[in-house]
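Supplied in structure tokens, the structure appears directly below.
In this view, the complex is presented without one of its protein chains, the others remaining in place.
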């Protein structure tokens, strides 16, 4: 990683929580990063590569609609790893 | 009326009951008659002409789909005068 | 099972939900029709319902058969209609179904209430506040 780095909260749910073996973590991330690059890094680091293709992200409680979108982080932001939904 | 005549029960509901001033009556009707002719006769006799165009008939608890249909009566059959429905 | 009834007393909505319960069902849908307090600016105090009882029950059972033909997965069907005086805010009609999946439950209830309004021989009269003459209603086609 190059450029400024911020520390954010990462939340894991359902299958991703089980694989990561934790419900939350604090992680240093680039202040500016393409969502898919970030997902690559987190999947490797937290053991989620087996389900990576089904994951999406939420930044401060809003879905990142497209993995090609750029995310702008501030210190303390909340990032969630979202496996396929199954509410209802 | 000509031809055989049978005695049937006639039931009145809602507005037709109020106009006829009765909920049921026994009436002699031709054993074979076109529904619209029967309705004409009953409307005149029971004071229903003001709402006649909105009435349909049911014979032994089944709607007469078309007023041009011929009805075949047996003694003791049940005929109902059905104003526009408003259940629900 | 089909539960079809004309009732004189308030409809117990908890009981309706109990009738729908089934271990194999993932979905129930319940429609409740209630008396509104107004019609064209007039204040409604109650509705008076009357039915051609035997034929109404027959038509309600036909609706059940039609639902089962269209949605064979349906488990339980409830069609209750109240008669006599129904005060504002109380239920006049309840239609409810349960099924393994949600689309059948939702679609069948919509279909059934439309059917009930067009073919079950039941009539309602609105009783207004003040001097307004009460009126027999008419369902739109």
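So that you can tell them apart, the chains are marked A, B and C in the order they are listed, and the count of residues begins at 1 in each.
Operating definition for what follows: a contact is a pair of C-beta atoms (placed from the backbone, for glycine too) under 8 Å apart; a residue touches a chain by one contact, two chains touch by 3 or more.
Only a predicted model underlies this, so the values are computations on that prediction, with no experimental measurement involved.
Engineer: I'd like the shown chains that the missing chain touches, ordered by label.
Structural biologist: Taken over the complete structure, the missing chain's partners among displayed chains are A, C.
Engineer: Which positions on subunit A touch the chain that was left off?
Structural biologist: Interface with the chain not displayed, on the subunit A side: 11, 13-15, 17, 54, 58, 61-63, 80, 82-88.
Engineer: So that we can see where the missing chain sits, which residues of subunit C does it touch?
Structural biologist: Subunit C touches the missing chain through residues 13-14, 17, 20-38, 88-89, 100, 102, 105-106, 109-110, 113.
As a working rule, only the chains that are shown with their structure count from here on.
Engineer: Between subunit B and subunit C, tell me the centre distance in angstrom, where each centre is the average of that chain's C-alpha atoms.
Structural biologist: 27
Engineer: Return the distance between the CA-based centres of subunit A and subunit B, expressed in whole Å.
Structural biologist: The computed centroid separation for subunit A versus subunit B comes out at 73 Å.
Engineer: I'd like the Å distance between the centres of subunit A and subunit C, where a centre is the mean of that chain's Cα atoms.
Structural biologist: Computed from C-alpha means, the inter-chain centre distance equals 49 Å.
Engineer: Give me the residues of subunit C that touch two or more other chains.
Structural biologist: Subunit C, residues with two or more chain partners: not present.
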